[in-house]
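Not every chain is included here, but those present sit where they belong.
Chain nomenclature is as follows: A, B and C, assigned in order of appearance, with residue numbering initiated at 1 for each chain independently.
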């Protein structure tokens, strides 16, 4: 990151969504040369076969630069898609969809979210529908905020296939009826392809393009989301740690009121609070990674907790960095950009309010039969 | 705001600094027709002669749109400059500098802040110097983060004129040696002319271009800052109130988890917290306005307190609005833009940490001789 | 407060509920001599006839000592009861119940809250019932957390009198069937009589002991609560302001790490934050007092907002004072006691969560027909 990626950041200062193709290629080729491409993939697919705990170290480091996860081919949504495909795709699907994705030759999208009144925080409101046709399925509906949508070689499309069930489909982007209708004007811009609105009109897919079992889509979404939420935490924590370092460097250099900024108590408070946020985030990520790796505990519950804490902690860290840097902090580069990039993390993959709601309900249910001696009611 | 200004916001969606000249002219002409241009100026100068309490009502309303203060010609830095000039300029200076500014025919800048190691949060570090020359002064130095710098007809330049003293000079932008060297790439973009770096190299000004008395610049800066900080609060509170309304409208319309978003407790918490922030901000602004109008109390102290509270409250309100709007909240318009525009308010006009430091010192000094009976020490 | 009341605090250091009777008598007699007894009452009843704005100044000052409101006979629940009785009692009821209360000769209770599953945060769950009997009413039920219950000369008892309606009754404490069953072991201890559980078993009251109209009890409860909530804010703000002064005195005197504590940035942060909390609390109290005095605005809504802000602000102020005083802060006197006394304020008179819920619902309903141009939905 320090020697190769961060020095290239000057080539990504514009308002475009995602770095230019040549910059991305250059970054990935440097990662490949260093043996670091797609480190979460099995060695067979060119990766390092890191478990979640291993990823937590590498992805945090990658996250120090907005370009880092792209360089290592472990950025969202590709990284989460790769992880899920590795678990449930057929060997043919691996070869056709996953292998080129892991090699960095293609990009992908995960198409679940829909405009209101469709599936947002509440996936049960899904309105995109697939119905059986001869030798396959026909999908129609509308998706939006589909990260990486423009330019993705294929999308994993979630569609309703029965009263209660939904199914995931692997849809090539050049399938007739599949249209990237719009790129949304979002505050974050690091994802190549931005966030797209995608219209599906009688999109035909074959049975071998069904991912996993029919009607099991919601279950797979959870399988994808629990680790994907955590890898988000890792990457954004890296950016937070970098923001703090930028702020400390500034505070070590800047003089005000007869002292170094780093020696003023009000600045020290911001620095200490941020460091505590960094360390507690790292700790909860590692603990959750251990839960995911070992199966001790509920991965969905654990990653919800980590997501809420880390997304808010990183938000505070970057905000404190802006404050510490004063006028320098409101420049677009580097901190203004970081603020904008990290903000949506409290909203996507389930807004923090939705997670809090799930967490509280799960915890309250667990205590339904409490031990009388520990309670206070008369 | 609702009928005229907000509908025109669609013409200001781009990445430029400030609305296009024709849009600004159209807005000001509408305000003039409504008798609302420069309402803080005396009737003689075309205004309504509102006192600070009166301004608190009108400026908050104007602030509901980022374009509103520009429409009413009460945006920073012009509004603060007008207020100061009205207090201390000579009749000739009023006619030459203030009258066209109040009429909206020109823009102005207030050039105090300097790049490190010059005057930032700590104005005593001033490095721009003016020395006497035949019939006037020669000013040299460098200023930055000068809002509205590009395109301003004149700047009020603060320069050191003796060991302890500084003086304000009215400098025409076309004076030889005065150069707008750069427009800084800041996260906020609503100010016409953006934030400039300005280089002064042997800039010659006449004695009649000295504003107020020689060596009294720091005193005037305080005179300017106390009300200017408060009018910032008024305008940004308006934007916060609008953000909350946008969020409530979304929450009233959006369904999730079988209920209207506005009926879910976790959303209600965000709405209630934001409303409390709106109301306490309004209350402290009114109380401070009363202090400024009546002279009861210390205006600098009071406006410091208001600035810290309101800037943080508005930050929370806009952030809560983003969270309530979910995916809609991370679009550039309208909320993403609001987040970026309002963020610097916690930094400029004295960072909140600098204000906290001043507030605490002032309060601690006042208690130097406490009544024994109220204390706890043995 | 400084000269008379605070020096007497040493006589109230024990674990009893409320100061001893002789101390209370001594304090009230000093207040009477100073012409300050029951300042919220009309001159006819021995008070000063202060409007709510006037009360906000006097009650805050009284609140600086836990004994102050008792001294001035403006402590809860008597003060709120007096204010309500002054508004709705008959002349005979004024003479019989209010006059001795205003004079400090008796104490009173307000008996609405019930143990679960009765009326707590949600008064509609009322289970105490009154039914008509010959020449009056028979009341049966159970109340708890009735402040001042033990030793009160009479209680204003809320009881259900029809399907939707409730009625307030003035019940002499020596009425047969009215029993103070228990004094609850609460963390706060300043109220004479503590918080009682009261059992009513076929308590007979006459028609002239009905307060106001039958079935209008809930309406009167609101009439009582809006100002009573605000006078709580005033008194507790006084205690908060005192706590801050104690902390500042300590910080001005104590040395650590080669400097005065008051000069260390981390202490300055706590001091400044507390002062901002004091000033915003004062501002929202004054604004709400103006609403109550003039009828401009919704008193219930406004006092809800003030209650949430001030109760949390005062909680932070006292907590910061403890932190600033270090080891001295965890002594029972004076700060430990203040922490315990002020904590329930976030719960009683409607918990802050209940108020947030009401505030959010009210605000959301007001925006049901928003102006299209201000919204963002597509």
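In this text, contacts are C-beta pairs under 8 Å (C-beta built on N, C-alpha and C of every residue); 3 or more make two chains touch, one makes a residue touch a chain.
All of these numbers come straight from a predicted model, not from anything done at the bench.
Asks: So 3 chains are in place, but how many copies does the full assembly in this file really have?
Replies: Oligomeric count for the entire complex in this file: 4 copies.
One rule holds in what follows: only the chains that are shown with their structure count from here on.
Asks: Compare the two sides of the chain A and chain C interface and say whether they are made mostly of the same residue numbers, over half shared, or of different ones.
Replies: Mostly the same residues form this interface, as more than half of the numbers used are common to both chains.
Asks: Averaging over Cα atoms per chain, report the distance between chain A and chain B in Å.
Replies: 37
Asks: Can you list the chain A residues in contact with two or more other chains?
Replies: Where chain A meets two or more other chains at a single residue, that happens at 116, 264, 266-267.
Asks: Can you list the residues on chain A that touch chain C in the complex?
Replies: For chain A paired with chain C, touching residues are 115-116, 264-269, 377-378.
Asks: For the complex, give me every residue of chain A touching chain B.
Replies: 15, 113, 116-117, 120-122, 125, 144-145, 184-188, 254-257, 264, 266-267, 270, 322-323, 326-327, 329-333, 336, 339-340, 343-344, 346-348, 351-353, 356-357
Asks: Considering only the defined contacts, which chain B positions touch chain C in the complex?
Replies: Residues 2, 6-7, 64, 242, 245-246, 248-253, 262-263, 265, 267-269, 271-273, 275-276, 279-280, 282-284, 286-287, 302, 305, 308-309, 325, 328, 331, 333-335, 355-357, 359-361, 363-364, 367-368, 370-371, 373-377.
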